[in-house]
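As you look at this complex, bear in mind that one protein chain is not there, while each of the others sits in place.
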Amino acid sequence: MSLSLDQIKETLRAQRIETPSWAYANSGTRFKVFPQPGVPRDPYEKIADAAVVHRLTGIAPTVSLHIPWDRVDDFTKLAEHAQEQGVTLGAVNSNVFQDEDYKLGSVTNPDPRVRRKATDHLLQCVDVMDATGSRDLKLWFSDGTNYPGQDDIRARQDRLATALREVYDRLGDNQRMLVEYKLFEPAFYTTDLPDWGTAYAHCLELGPKAQVVIDTGHHAPGTNIEFIVAFLLRQGKLGAFDFNSRFYADDDLMAGAADPFQLFRIMYEIVRGDALDPAYGINFMLDQCHNIEAKIPAIIRSVLNVQEATAKALLVDRDALGEAQRSGDVLAANAALMDAFNSDVRPLLAGLRAENGLDPDPIAAYRRSGYQEKIATERVGGEQAGWGA
Amino acid sequence: MSLSLDQIKETLRAQRIETPSWAYANSGTRFKVFPQPGVPRDPYEKIADAAVVHRLTGIAPTVSLHIPWDRVDDFTKLAEHAQEQGVTLGAVNSNVFQDEDYKLGSVTNPDPRVRRKATDHLLQCVDVMDATGSRDLKLWFSDGTNYPGQDDIRARQDRLATALREVYDRLGDNQRMLVEYKLFEPAFYTTDLPDWGTAYAHCLELGPKAQVVIDTGHHAPGTNIEFIVAFLLRQGKLGAFDFNSRFYADDDLMAGAADPFQLFRIMYEIVRGDALDPAYGINFMLDQCHNIEAKIPAIIRSVLNVQEATAKALLVDRDALGEAQRSGDVLAANAALMDAFNSDVRPLLAGLRAENGLDPDPIAAYRRSGYQEKIATERVGGEQAGWGA
Amino acid sequence: MSLSLDQIKETLRAQRIETPSWAYANSGTRFKVFPQPGVPRDPYEKIADAAVVHRLTGIAPTVSLHIPWDRVDDFTKLAEHAQEQGVTLGAVNSNVFQDEDYKLGSVTNPDPRVRRKATDHLLQCVDVMDATGSRDLKLWFSDGTNYPGQDDIRARQDRLATALREVYDRLGDNQRMLVEYKLFEPAFYTTDLPDWGTAYAHCLELGPKAQVVIDTGHHAPGTNIEFIVAFLLRQGKLGAFDFNSRFYADDDLMAGAADPFQLFRIMYEIVRGDALDPAYGINFMLDQCHNIEAKIPAIIRSVLNVQEATAKALLVDRDALGEAQRSGDVLAANAALMDAFNSDVRPLLAGLRAENGLDPDPIAAYRRSGYQEKIATERVGGEQAGWGA
Partner (left out) sequence: MSLSLDQIKETLRAQRIETPSWAYANSGTRFKVFPQPGVPRDPYEKIADAAVVHRLTGIAPTVSLHIPWDRVDDFTKLAEHAQEQGVTLGAVNSNVFQDEDYKLGSVTNPDPRVRRKATDHLLQCVDVMDATGSRDLKLWFSDGTNYPGQDDIRARQDRLATALREVYDRLGDNQRMLVEYKLFEPAFYTTDLPDWGTAYAHCLELGPKAQVVIDTGHHAPGTNIEFIVAFLLRQGKLGAFDFNSRFYADDDLMAGAADPFQLFRIMYEIVRGDALDPAYGINFMLDQCHNIEAKIPAIIRSVLNVQEATAKALLVDRDALGEAQRSGDVLAANAALMDAFNSDVRPLLAGLRAENGLDPDPIAAYRRSGYQEKIATERVGGEQAGWGA
């Protein structure tokens, strides 16, 4: 089962990571958003930035959209713009958390009018998918409560199930629903989709087009994420990742920055479950905020971190690992895994890039390209895109 | 929906809490077990102690057994002994974690011989249930790994599913399987049943006789347990509780001692879900360790804590609560819940006990009874029961 | 040591809680700020709202300011306005986190120009104190880093110490510096003042005018806050509280809402340490965000929660408690504490208010007062105050 170098390279060549349009825009904490020079002012400029990341890394050919942040009059035109830039439009993310009406929830709001409005927005996102040709509708809800007693926990589940069903039934044949969960924030007492179990139970009841999405920053302290990966793969219900990293809560730092060993363990479960190939159907997305660091190189760095973790996972000598596991040799089994993690895969990946006609060092290439200076100069006037834009 | 005092009393009269045989025995941490005078030396003495708790509280008429800790030659005789004492035998708990063979797991062990042995033990527990007339088989597995790579996460799920299936198929018509989950300890890297989602998914595949058991100490920091209660009730998959309390990990302190407000919120979801009545089928068990405090009064205290939380939950003015929730009045809704929590239900419960011919103050009654002195004197010689006994 | 009812009432009459100007204004999460009708548009209106809280509760006679949010041309005039309303100006809070320059830190910024600017702001806050007659300068820094390597952890401590020293030396005879710590947010990897130990060490080096402030929401999961209270009291270094409550991170919910038992334990340590009396010098402040609930009644509710926790703490039979503790009776000692917590102190406090000429139910009195409707009508036009305003 251990792979040859050629097999490893071939697998790495096929890897795909999707970058999010909003990560190119301004973002921040509740305390402050620090704007950066050259930040995109509209969806077209976001896609241009994403295309730069793809041109330099070679493995980021799709861009997630966020509706209404990325709403345009003509999505066909936006899709054509993407294609001209060398990328395509990816998952459509709904946003039912930035309207006054959603103060006490969107699809789980006690007020039926607000639930209708929120569900209608989700249905419109499917319309957008029809226009863009996107396969994936990613649903994250900020819905929850801040105080014990504020609302009925169970009734909110009923409302959630009703809305999900209506949207599910609207999906086309080649469309999927990705259901995201999150422990807390912005709701502080209950969240209506707080953990993978809740998302899984809803997806199971909805049907095969509903799949769970794992955001790596959305768990309680001490949660073993690679276990969830392995379990959902076994159940056939892992649809996507939102990669990022965190030290405390949903910090949305660059993937692999806070715990590179965890990212490696996650990617090992993907490799072990034969789920890396795009044909398997998992959408490997980034979902990050670059609050204080330069945005485009931060996204490049994140893509490279996922790629390096994947290369290490592919290096695992699975024959040796399996033998040690079967014989109960705890230290030898751990060593087999660590041997791969402790390897330096950067030369391998630099070589692979060169073979593919890319610069071996995408970060350096970006710095040399002059793109940052160009957008800082050109993107003056207009309103910078941000979390609310 | 708000209840009259008579309805509240009637409901409280019907409440049932099961106490665990092992809580009457010595227990401790990995650092030290502090033995206590008068501790039982065999299952018969454990049941005698449990009977004292029931006589004083009036709501703890059943006792959970732990096999092999409570193995006796003749379970019919043990059941008769219980009946003479005024209690009956409750859930049977399997123990597949204290044999040398289980060092790397029981039903998920990489060695098929060990898996066979562990599964056979579970089947024997069903034999015990046949003898004792117990309805519930409670399964907790210490299975997991300590180091990344130590074993294959997904293969262990396959092994777990196989063992559970075999035991499930052995269950009689009136028997159930209660599947327990736990975040960590004694396994430190992965646990094969780490969270409610995993237990739920297995129970769903097994069938209607498999239900999830919530141990209130088995969660990651920040987990909202009452959400899990509400969700599992909605799915019809909540089979039992293991009550205890904790500040950090699985501290196994007296129920309600660490966070009485959380216990109240849990019991409110039970009341709201009409799941308190024994006919609903939830087994409300304690699962605690009294390492430094006197054991019998600690169990009485725990039973009372659950009862007080229940009484408060029953006091909630659900009409006012529902109206505030529907109108989106966050503060009024919170206040409706808090009004019940802030009430002092001890006079109500003391009165209820008096009406039922019990001492209004079970702790004081125990102290006056001389039972503690009696067992300290009589139970000399022999080996005290403990976690390994 | 147990108190008579008269002593309890006298103590409760003397209790003082300070409310924060910014809690009357709009606030939110990074996802959304939901504006509310009637929110103040300037510091004068904030103080008017705070005065309402004091008139109804009788124990909230001071208001914390935040600079520059509450900057006015003439602080003497603001102080007079406060006095007319029946309140006085309290602690001055510095804000060195909402300027572009502070992206990588304020007083710990690697750039000396930014450090100078930040320190100058702190010095200006002391000028404000001179004008308002405030005793307390409360310092919270968002300073920290998001990524390993981003800056030198130890050098930042040197810079922090330098700035604190300069400001400390500027304090007048009757002025104090309150140093606040926080685990994380908005910095995600390191925070320069992450825990009480760091704040304590700096305060110790600065001198007697520097004291630690405990914000109850600023700790790692599982931190025992009452231990910190007891320890800092023993060291003579507890200067103030920022009360609020939380389930996960720094949720800034109403004090006592998430864990009323914890608030009681904290207030018990205050009572046990004879530190409740204003003469002791602790500033008991609220620091909260009312994102979805009505602001003024939420603050009233928080004041009442602290008051109720205090009343329960005063009810503890300390003679019985001490005796049980000394004799090693774990259950009796715990019961002595719980007996007070389980008491319903609301009738006592309602009576106390009536004796003092206040409405026994401040929340109901507020609802009846028409103030909410009045401000919703009158405060139209202008810009609502908020976290950035």
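We call the chains A, B and C, going by the order they appear; numbering starts again at 1 in every chain.
Convention: a contact is a pair of C-beta atoms (placed from the backbone, for glycine too) under 8 Å apart; a residue touches a chain by one contact, two chains touch by 3 or more.
This is a predicted model, so every value here is computed, not measured.
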Relative to the complete complex, which of the depicted chains are touched by the chain excluded from display? A, B, C
Please pick, from B:E166, B:D251 or B:D329, the residue that touches the omitted chain in the full complex. B:D251
From C:Y200, C:F243, C:F284 or C:W387, the answer for touching the chain not displayed is C:Y200
Full-complex contact with the absent chain, from C:A23, C:L122, C:A333 or C:I375: C:A333
Even though one chain is not shown, chain C touches it at residues 104, 110-111, 146-154, 157-158, 183-184, 189-191, 194-198, 200-201, 204, 219-224, 226-227, 230-231, 233-235, 261, 265, 269, 272-273, 321-322, 324-328, 330, 333-338
I need the residue numbers on chain B that touch the omitted chain, in ascending order. 27-32, 34-35, 97-98, 100, 102-104, 142, 146-148, 183-186, 188-189, 221, 246-249, 251, 253-254, 257-258, 291-293, 387
Under the stated touch rule, tell me which residues of chain A contact the chain that is not displayed. 221-222, 224, 247-248, 257, 259-261, 292-294, 297-298, 301, 308, 330-331, 334-335, 341-344, 346, 363
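We take it that only the chains that are shown with their structure count from here on.
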Thinking of each chain as a vertex joined to the chains it touches, would you call that graph a line, ring, star, complete, or other? complete
Could you tell me the distance, in whole angstrom, between the mean C-alpha positions of chain A and chain B? 39
Separation of mean Cα positions, chain C and chain A [Å, integer]: 38
Chain A residues touching 2+ other chains are 104, 146-148, 183-184, 189, 221
